[in-house]
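Just dropping this structure here.
In this view, the complex is presented without one of its protein chains, the others remaining in place.
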Amino acid sequence: MKRQIPLFITFFVGALLIFSVFIPPMESAGENFTLFFDIIAVFAFFLGGGNLLRVHITKLKRRKQDWPFSIVTIAGFAFMLTVGIFKIGNPGGIAASVTADGSWFQEVFNYVLTPLQSTMYALLAFFVASASYRAFRAKNREATILLIAAFIILLGRTPFGLMVTSWVPESLSVLQIPNLAIWIMNSPNLAGQRAIIIGIGLGVVSMSLRLILGVERTYLGDDSG
Amino acid sequence: MANIGIIISLVIIFGGLLALLIRSVKSKEVDRRVIFLFIFVAVAAPILFPVTFSEKASPVVKAIFNKVESLPAGSKVLLSFDFDPAMAPEVQPMANAISRHCLYKGHKVIFMSLWATGQALLTQSLQDFILPGFPEKRNAVDWVNIGYKAGNEGVLNVIITDFRKMFPTDVNTVPLDSIKIFDDIKSCKDLDLVVSIGGGKPGPKEWILFVGDPGNVPIGVGTAAVVAPQLYPYYPAQVVGILGGVKGAAEYEYTLKETHSRFADMDTPGLRMMGPQTLAHVVIMSFIIIGNIIYIAGRRREKKRR
Amino acid sequence: MIIQKRNKITKVHWLLLLPLLICVSTPLVAAQSGTSANPFDTTLIVPDTAAVAAEPVTDLTVADHRYDHGEKLDLTWVPSADDPPVGGTVVGYRVYRIADGSEPVLVAELPPGTNHHTDEGTSADSSYVYFVTSVTTSAEYESARTEAIVPNVEWLNFDKKYLFLLALIVGGSVVIFIETARRGKKLFVRKIAGLEAVDDAVGRATEMGRPILFIPGILDMDDVQTLAGLTILGRISRVIADYDTRIFMPVSRSLVMTAGRETIKAAYQTAGRPDKYSDDMVTYVTDEQFGYVAAVDGIMVREKPATVFLLGAFFAESLILAETGNYIGAIQIAGTARPAQLPFFIAACDFTLIGEELFAASAYLSNEPKALGSLKGQDVGKAIAMAVIILGVVAVTIGEAWQVGIMNDLTDILRAIFSTM
Partner (left out) sequence: MRRSTYIVMAVVLVLFLVSWLLKSLSLDGTSENYVLQGFLITFSAFLTLAVLSFLYKDNPFYKFAEHLFVGVSAAFWMCLGFWTTIVQNLIPRLSEGLARFFEVPPQPGEYNFFFYIPVILGILLLMRLAPKGGWISRWPLAFIVGTTAGLNFIRYLRSDFIKQISNTFVPLLGAQPHQWQGAGHFFSNIDLSASGQFVAMISNWVIFIGVFTGLIYFYFSKEHKGAFGAGSRVGIWILMLTFGASFGYTVMGRISLLVGRITFLFRDWLELIS
C-alpha cells in the first residue's frame, strides 16, 4: 500500500502530462505542474535548512572533527535568514524586492557570496590545466585523437596558431590552424554532439516510460518502511 | 618598471617550463601544484605588468580593417551596439576600437542600438572611451547617436527604406532633419558600411539578413567567440569581415596601433585581456607536451626493463 | 505483474485523485490570461487638420486560431496605402479589442509593414470585435470593425499528429519490448564498459576500508538525469549493503535527499540489514551550486573516499569535482547527459557514461529483463533515426544535385514529419 499509491500517482500524472500536449484545453497542465513543483521545492528548502542545522548541531554537540567550523555555518545561516526574512536595511520596506540595492541581504550577497562563488568558479582555470596535463596523452588511438583536437583548438586561440601556418596559401586557408579550429567546431564537433543528443533523447524517453510504468521504483523506497 | 616586471615573469615562466621539459625526459611526473603555480603566474603577471603579444590579424579581421581604412574620408558608417552589460566585457573592446578607427579616418559615424539595455551602454562608452580621444569631432557633424528603438528586426525592416520613420530624432530628441550627417541619408542603402557588434538576437545575423542582403549594404560584424563560427558561412559574400571575441578585438587593436601612430598609446583592453590568455594557453600546451614526453619516456623505460 | 496491480489501484483509489484530475482539466492559465491588459494609453487621438494623415488598413478579418482552447484569435489585414516601403506616413499599427461590447482595449502595437497579429488574451465565453488603427507621428486612423467572433475550443491538436505518431512508435516500442521481456523472452544487450566497472569500484572501497561518495548532480528531482542517477544509486547501494561498505551522499536539493534516503534504506532492507542504515548517509548541504562544490571538495579531501560516483546533471562544477576526486586517488565513475560537461569527465574520470548510457545504466545494472527490454526499445528509435537520416540525406543530395522533383517532395515530407511542431 505504502508504495502502490505513490506508484499510481506517478503513473497518473506522467501519462496525463504526455497526453495533455495533444489536447489544447489541457495544454497549460505542464505549466501549472511546473509551478506546483516550484512551490513544493520551497517547502523542501525548509526541510533542507532543518537538516543542515541538525547535522551541524550534532557535530557541535558531539565535538566531532572540525566542530568549531560548524559554528560558522550555523551563525552564517542564522544571520542570513534573519536579514532575508525581515528584509533588514531594505530601503523599500516589506513591499520591496528582497534583493533591493542597499539591503543587508544584497550587501552580503555582493561581498560574501559573490567572491566565494566566483573564486570557486575560477578554480577551473587551474583544473583545466592539470586535467589536460594528465589526460591528453597519446596512450591509444582514441586518446591521441582527443589530444590532437584539443591541441589544435588551443593553438588556434593564440597568436602562434596563425604564425606556424602562415605559409599555407590563402586558397587553402582552411588548413591554417585558426580556421581549422573553426572547422572542427563546425563539422566533426557538430556531428558528435548531435549523435550524443539523439541518444540522450531516446534515453530520456525510455527512462521516463520506465518511471511512469513503475519499472524503476527504487527512489520510492521499500514497502515495509 | 613594467617592462622589467614582465621580462622577469616571462623568464620565470619559460625557464621553469624548460626545466620541467628537461626533467620530463626522465619520466618524472609533475606535481599538480606546480602546474597551478605556473597558471597563476601566467595569468597574474600580465595583469600586473600589461604585456601585449603581436597579434597577426587573421584575414576575416583584416578584411574589416581594410574596409574602414580604404573608405574615403566623409563616408557614412553606421555602428550598431547590439549587446547588453552581460555581453559587454567580450565585445566592448572591439566596439571601441572600430569606433575610434572610423572617427580617425574622418568618416561620419552614426551610432545606434537594437537592444534596450544597449542604449545606456552606448551613451556611456561614447562619453568615457570613444569621444575623449577626439575632442575635435562635433556631434551632429562628425558623429551622431540615434539610440535605441523597440521592434528588433522590425526596426531594420523600416530603416532599410527610411531612417526618419523609425528614428524621427536622435537620442537627444534633435530632429534628424536638422542633423547634418543625415542630409544625404534617407535609408540604410545610403550608407557605405554598417558594423553590427553583438552576440544575441537581434544582432549581426539580423543585420545581414534584413539590411545587408536586401539593401546590398556592406556589413561587418563583431561578435562573441561562441557565436563567431556560425557567421563564417556568410563570409565573404554577405559580410565584409568578422571579429570574434576578445581575440578578434585584440587583432584589430594591434593592427590599428601598427598602422597609425596616433593610436600608439591607445588603451587596448582586447590586447590586455589577451596577455593572460595567451600565456595561460602556452602554459597549458607546454604541460600537454611535457605530459606526453613523460609518458613516452616512461614507456621506453619499461620496454628496456623487459 | 505491475500492470495488473495498478489496475486494482485504479478501481479503489481513483477517488483520491479526483482533485488532481479536476485541477488539470480546468485551464488554470485562463485565470491569468485576462492580465494581458493594456499597458499603453488607450485614449484615441482625434485627428486634427494639421495632423499627418494616413489611410486606415483595409480588409481586416478575424478568424479562430486553430488548436487552442479559446485563448487565441488571428487577425489579418491589408496594410495602409501609406505604409512603407513606398514612403508613406504610417509609423506603426495598433490593434484594439472590444470584448462583449465594452470599451476598446489596446492589445498590441506593431511596426509598419505588419499585416497580421494573434491576440492571445481571449476566452471561449466572450465575443470579440476588433479594429486596427494606422498610427502616424501625430494621429491614429481607425479601420472598419470586424464582425463579432466567439473563439472556438478544440479538443485535439491535429498539428501535432506527427509528434503523436513518433511518440507512439518510439514509446510503443519501448513498452512492447518491456512486455516481451516480461514474458520471459531472452534479449541480448551488449556489454557497456563503464558499467562493468561499477562492482569492482564498490569492491575496491570495501577492500580499502574507505567510504564511497555518491554525487547525484546539482539539479533537483525535476530533471531526468537526477532520477537516472538515483536509480543507479539503487543498484549500487544493494551491493554496498551486502559488502557493508560506508556510503556518503551529500546533495544540493532536499527533495533529492528525501529520495536518496528512501533509495538507500530500501537497499539495506532488501539486504536484510536495516539496522546498518542511517539517515546520516544522505545529507543536504546547500542549493547554491558552488557552495555545494566547496563542501563536497572539503568532504573529498577529508574523508578520502576510495570510489566516487558522479551521476546526474552537472554544470561547470564537473571538472572541479572530478579533479579533486582524481587528486585524492579515488576511482571515479561519472555520467551525465549534458554534452558540454562530458569532455571534462572523459578527461578526469576513470569511466564515463556518455549521455544515453547514463539512462541505460540502471536498466543494465539491474539485469532485470523488463528494464533490459526498454533498452531494446531505445534501439528501435536509433534504427529509425539512422534509416530516416539515410533517406533524408539521399533525398536532399539527389534533389539538390539533379533537381529531381520527387526527391524534393520526399525531403519536404520528411521535414514535415520530423519538424518540431
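The first chain written gets the first letter, and so on, giving A, B and C; residue counts start at 1 in each chain.
Operating definition for what follows: a residue touches a chain if its C-beta (ideal position, glycine included) is under 8 Å from a C-beta of that chain, and two chains touch if they have at least 3 such contacts.
This one's a predicted model, so the numbers in the text were calculated from it and none came from an experiment.
Asker: Which of the chains on display does the removed chain touch in the whole complex?
Answerer: Looking at the complete complex, the unshown chain comes into contact with A, B, C.
Asker: Going by the contact rule already stated, which one of A:23, A:128 or A:162 would touch the omitted chain in the full complex?
Answerer: Of the candidates A:23, A:128 or A:162, A:128 is in touch with the missing chain.
Asker: Of C:285, C:306 or C:365, which sits in contact with the chain we cannot see?
Answerer: C:285
Asker: Kindly note down the residues of subunit B that lie in touch with the hidden chain.
Answerer: Residues 33, 36, 39, 43-44, 47-48, 89, 225, 232-238, 245-246, 273, 276-277, 280-281, 284 of subunit B touch the chain absent from view.
Asker: Which residues does subunit C use to touch the chain missing from this display?
Answerer: Counting over the whole complex, subunit C touches the hidden chain at residues 19-20, 22-23, 26, 28, 31-32, 34-35, 163, 166-167, 170-171, 187-190, 192, 221-224, 227, 255, 258-259, 262, 285-288, 290-292, 294-295, 297-298, 301-302, 339-340, 342-344, 346-347, 354-357, 360, 375-376, 378-379, 381-382, 385-386, 388-390, 392-393, 395-397, 399-403, 411, 414-415, 418-420.
We adopt the following convention: only the chains that are shown with their structure count from here on.
Asker: Could you state the distance in Å from the CA-based centre of subunit B to that of subunit C?
Answerer: 36
Asker: Which whole number of Å gives the spacing of the CA centres of subunit A and subunit C?
Answerer: Going by mean C-alpha positions, subunit A sits 15 Å from subunit C.
Asker: Taking each residue of subunit C in turn, which ones touch at least two of the other chains?
Answerer: Residues of subunit C never touch two or more of the other chains.
Asker: Tell me, which residues of subunit A touch at least two other chains?
Answerer: 128, 130, 132, 134, 136
Asker: Can you tell me which positions in subunit B touch subunit A when the two form their complex?
Answerer: Against subunit A, the touching part of subunit B is residues 30, 32, 35-36, 38-40, 43, 53-56, 58-59, 228-230, 232, 247, 277-278, 280-285, 287-288, 290-292, 295-296.
Asker: Along subunit C, where are the residues that touch subunit A in the complex?
Answerer: Listed in rising order, the residues of subunit C that touch subunit A are 2-3, 5-6, 9-10, 13, 16-17, 20, 23-25, 27-30, 67-69, 153-157, 160, 163-164, 167, 170-171, 174-175, 178, 220, 222, 224, 227-228, 230-231, 233-235, 253-255, 257-259, 261-263, 265-267, 269-270, 280, 283-291, 293-294, 302, 316, 319-320, 322-323, 326, 337, 339, 342, 344, 346-348, 354-360, 362-363, 368, 370-371, 374-375, 377-378, 381-382, 385.
Asker: Once bound in the complex, which stretches of subunit C touch subunit B?
Answerer: Contacts found on subunit C: 84-85, 87, 91, 111-114, 137, 327.
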